[in-house]
Structures are given as C-alpha cells and as structure tokens.
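Input: one structure, supplied below.
All protein chains of the complex are present and in place, except for one that has been dropped.
Chain naming follows the written order as A and B, and within any one chain the residues start at number 1.
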Amino acid sequence: MFKKVHVFRVRPGEELLSNIARYCREHGISSGIIIGIIGSVERARLNFLMELPGKYESVDYPGPLEIVCAQGSVALKDDSPIIHIHIQLSGQDICRGGHLAEATVLSTAEVAIGELDYHLRRQLDSYTGLNELID
Amino acid sequence: MFKKVHVFRVRPGEELLSNIARYCREHGISSGIIIGIIGSVERARLNFLMELPGKYESVDYPGPLEIVCAQGSVALKDDSPIIHIHIQLSGQDICRGGHLAEATVLSTAEVAIGELDYHLRRQLDSYTGLNELID
Partner (left out) sequence: MFKKVHVFRVRPGEELLSNIARYCREHGISSGIIIGIIGSVERARLNFLMELPGKYESVDYPGPLEIVCAQGSVALKDDSPIIHIHIQLSGQDICRGGHLAEATVLSTAEVAIGELDYHLRRQLDSYTGLNELID
C-alpha cells in the first residue's frame, strides 16, 4: 500500500526532474509510484527509444506546453534511487510524450507520489541495455 | 495515504467536471488525488496557458474522442473545494490534452479518486495569477 501520499509543487523556472529528486531525498522516499504530475512547462526535453539495446534520441520542445499527465516510479539501483518518469505534453498545435529528460516549469507542476511500504529495485538488463525493474 | 479510493461512473450526456464536483460534495471529499479517468466524450473544451500571469486560451474539440487519461486533485481554497484536472483526448486523427474546462460524456467516464487523510490547500499566487498548491 501507499504508506504516505506526498503532494507538492515545483515552481516557475525550476527544473522538474531534479526538484522531484530533491524532494524525494529530503523526505527519504526511496521507493514510490509517481501517481501524477500536471501543470505547464516553458521547455522540455524528451527521450525516445529507437532500438535495443538502449539507443535513445532526444528532442527539445519549446513551450508553453501543458503537462497533461506523467507516470513512473522511484526505485533503488544498488542503494541509489532512480526516478523514471514518462510525461505527456500538449499545446494547441502539438502533442507529444516520452521519457522525461528535463523540463523547466512555467506556472507550476503539481506532483503526487505514493510512497511504497516495500522496496522497488532496478538492475542493468543486458538485453535492453537499461536499468529495468526487478520483480 | 488514501483513506478511501472512490470509483464511479459519469454517464452519457452528462458534463464531466460538474459531475465529479457533485460526487465529491455528496461524499464529503475535500482533498484528494484524481488517480485516473478513462472513457469517451462527444465534445470537450480544453484550456491552454499562453503566458503569465494566468492568460489562457480555450479550444473546443468535437468528438467522438477517447478519454485516454486524466490527472489532478481536489484541494481547498479557503473552505471551498477546487477540482483541477488535466485530461488527454484522442481520436484516430487528432490527439490533444490540457486543462479540463468542460466535457460531455459519450459512453462513460470511469473516475478514480484517492481521498487523502490530510488537507490539500490552494491560494492565489500573484506571480502566476492562479490558485496554486501550498506545500
């Protein structure tokens, strides 16, 4: 179950992913589910997996764009937390989603994280070339 | 944690946002996380933030469109609940998401809300011109 549901705001001009990492560090969250993120960004970089093992391409998107939604997790690799988030962005003329590399908040990002009562763990998967969840 | 997870349906022809508000009022939900919404709409109006402070543009989308997903929260401003939802819509030829202003349900909208065991609060932020979450 979720032993605690954390809800917090990332503010204008702040980088989204590093501020989520900072919140998790300050609140001792080592394993959790990103239940949702909504808000807006002034710019964002998304990664797209092109082929295995682990070949990504990065694309920069200028804002303003709505953060429509986001999902993902906080999990331990060895003893360090890895935050893995996919995010959906949209304006009136474009709509794209992918692996969140970085994003600068425009008005707000409202983040909800469900902290788990057990540990999620990742390890390198030689087939995909990525740090994958261990069941 | 979520003291209760509410799951309910909004029916054909009903307006989505006002029916979520009504459900929250009838069930005494003053603070919660919109975990998800899926279904379909026959029309929807989305808002897009264009610049700060708080300048939005509204766009109407005719359906039928799938409700792919939605996220957001129920939070108190003063003592009144504010429901803030971003929603992703898609058809075969168009895909857009943004701030849910209103939408009319086509077949169904299946709504899941996690009711929090503490209060979320909003207040006006003079920089963004919007009612923002207070940490």
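Basically, a residue touches a chain if its C-beta (ideal position, glycine included) is under 8 Å from a C-beta of that chain, and two chains touch if they have at least 3 such contacts.
It should be emphasised that the depicted structure is a prediction, and the values quoted were computed from it without experimental measurement.
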{"item": "Residue of B:M1, B:L76 or B:I134 touching the missing chain in the full complex", "value": "B:M1"}
{"item": "Identified contact with the non-displayed chain, of B:I38, B:I82 or B:I134", "value": "B:I38"}
{"item": "Contact set of chain A toward the excluded chain (per top definition)", "value": "1-2, 33-35, 48-52, 54, 57, 59, 69-73, 84-88, 95-99, 114, 116, 120, 125, 127-128, 130, 132-135"}
{"item": "Missing-chain contacts mapped onto chain B", "value": "1-5, 7-9, 12, 35-38, 40, 64, 66-70, 88, 90-92, 95, 106-108, 110, 112"}
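Here is the rule we use: only the chains that are shown with their structure count from here on.
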{"item": "Angle (degrees, nearest 5) of the CA superposition of chain A onto chain B", "value": "120"}
{"item": "Cα-centroid distance, chain A relative to chain B, in whole angstrom", "value": "21"}
